[in-house]
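First the structure, which I've put down as structure tokens, then a few questions once you've had a look.
Missing here is one protein chain; the remaining ones are kept as they sit in the complex.
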Amino acid sequence: MSRPEPAVARLAVIALLLGIWEVAARAFGNPLFICPPSRVVASFAALFRDADVVEAVYYTSFEILVAFVIAVVIGFALGLAVGLHRFTRGAMYPVILLLYAMPQVTILPLFVVVFGIGAVSKIAFGVSHGVFPMIMTVAAGAQSIEPILLRSARSMGANRMQVLRYVVFPHLVPSFFAGMRLAMTAVLLGVLVAELYVSQAGVGRFTSAFTQTFQPANLFALIGVLAALAITLNELCRRAELRFSRWCAG
Amino acid sequence: MNSRVTQRLVQAAFVASIALLWHFATASGRVAPLLLPPMPAVGHELSALAADADFWPDLRTTLFELVMAFLLAAAAGTAAGYAVSRTRYAVRTFEPLMAGMYAVPAILLFPLYVLFFGLGPGSKIAIGATIAFFPVALSTVTGLSGVNRLYLTAARSMGASSGQTFRLVMLPAALPAILAGLRIGANAAFMAILGAETIASFAGLGHRIVSMAESMDTAKMFANIVLAMSVAAMINIAVSAAEKRGWKHEQA
Partner (left out) sequence: MTPAAPAIRVQNVSQTYGAAGDPRRVVALGGASLEIARGEMVCLVGPSGCGKSTLLNLIGGLATPESGNIWIDGEPVRGPQPQKVAFVFQESALFPWRTIQENVELGMEFQGVPVSERASRARESLATAGLSAFASHYPRQLSGGMKQRAQLARALALRTGILLMDEPFAALDEQTRMVFGEELSLLLANAGKTIVLVTHSLTEAVFLADRVAVFSARPGRIKQIVSVDEEHPRRQSFMTSPKLAQLRNELYDLLHDEIRSTMNLPVAEPGQ
């Protein structure tokens, strides 16, 4: 008997796990705490007819995207500064490493104290997470430009801006997209953790509510949607990276 | 890149300038003491921590949650990683699945754990174990399936049984990778637990920070933040040192 394709096997395993969940939840599960996947699916429709829930999901998506854009822009700029000039590298890289090593989750309440309980604190926390992988990746990419390329451009009479535009930036395309992919993962973590902590208009409000009022089906459904959102955004970044890095060897 | 010494100097200079800024901001009265307490106040709160009646129980709770979560993740992760590494087919099927699941922020599961286990240590242990499971399992798969075939051929040629081959060749060869995964898992578990205690808890180091924030006692909050970060750093140092011991043949 020949083995099925790995993709098929994976789906089969997932289906099997869902089946076990269904049976176990129906047989042993206390409906206050746990519910079978069929009930989760059934509550999807009702949940997303609720305009407030839909709006909350949009609001959170907005927070994620804004944080992402800011993190990418700031991260790219700082990454360039660190990667291209020995002086800024020496001055900034150790500081970045120090900040990166800090467990940011400990200052989440501080972020909220400073920025309030609205979108700003979520976006700020998201940026704070996303900016580091972007800086590291871009800096590494900038550092890996062979000096001979820069020298030969300058020797042909290129000025600063031209060198940046024609040598540095094209070289940085793969690092840019790789950094973006990592930044997206980090931003998702930052924004979602902040939402779970305290939320006014985002999804955190509903995760709290569903938890406290023992609505496992709605909670599962909402988390499912957020997970799908995370997977989709990550996948988009991954595909963008693959598309734009095609010219790289290997 | 600069040498470690210059890096440390720059970092020290940074910390010193932050401290200076802090001092001027609070001394000149420009920043409200509620938002940024003066340094001496934070220092005082730090030293008062040991005497605080709740401190030791909270510390114990967090560390207990960490140890339990880590043990669970280590056991489940290595077992799952071992099972998957046995055949190339299993590796091709399950490894991308595990890697894909790793990319989704697993903290999303935490509200479900709170629903099921309540606000006590149970939900923290569960989320810590869930998050730490992936790096351990993935590194176990990579470590075991990446063992140089030549070692296995050599062992077979000398008459090694499959038990001997696993115990005396595969495990030692895979150990550096597995230990790295365990280190990453331990750190990840601690972050997850701190986060979980921040989000929904009535005890633990994360909870302390939240309750200080809620009662607007910023000096105490800063002190507890410094404490939590110090504990995280100590845990990182401890697990890194433990990992290095598994590498000692490489450093000979």
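Per-chain numbering from 1; labels A and B assigned in written order.
The definition used in the following text is that a contact is a pair of C-beta atoms (placed from the backbone, for glycine too) under 8 Å apart; a residue touches a chain by one contact, two chains touch by 3 or more.
Since the structure is predicted, the reported quantities are computational estimates derived from the model, not experimental observations.
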{"item": "Displayed partners of the chain not shown (whole complex)", "value": "B"}
{"item": "Touch criterion as defined above, residue of B:Ser28, B:Ser47 or B:Ser157 at the omitted chain", "value": "B:Ser157"}
{"item": "Contact with the hidden chain (one of B:Leu66, B:Val169, B:Leu194 or B:Val210)", "value": "B:Val169"}
{"item": "Subunit B residues touching the omitted chain (full complex)", "value": "150-151, 153-160, 164, 168-169, 172-173, 175, 249-250, 252"}
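The rule is short, and it goes like this: only the chains that are shown with their structure count from here on.
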{"item": "Residues on subunit A engaged by subunit B in the complex (per definition of touch)", "value": "3, 6, 9-10, 13, 33-34, 89-91, 93-95, 97-98, 101-103, 105-110, 112-114, 185, 188-189, 192-193, 196-197, 207-208, 210-211, 214, 216, 219-220, 223, 226-227, 230-231, 234"}
{"item": "Of subunit B, residues touching subunit A in the complex", "value": "1-2, 6-8, 10-11, 14-15, 35, 89, 92-94, 96-97, 100, 103-105, 107-112, 114-116, 190-191, 194-195, 198-200, 206, 209-210, 212-213, 218, 221, 225, 228-229, 232-233"}
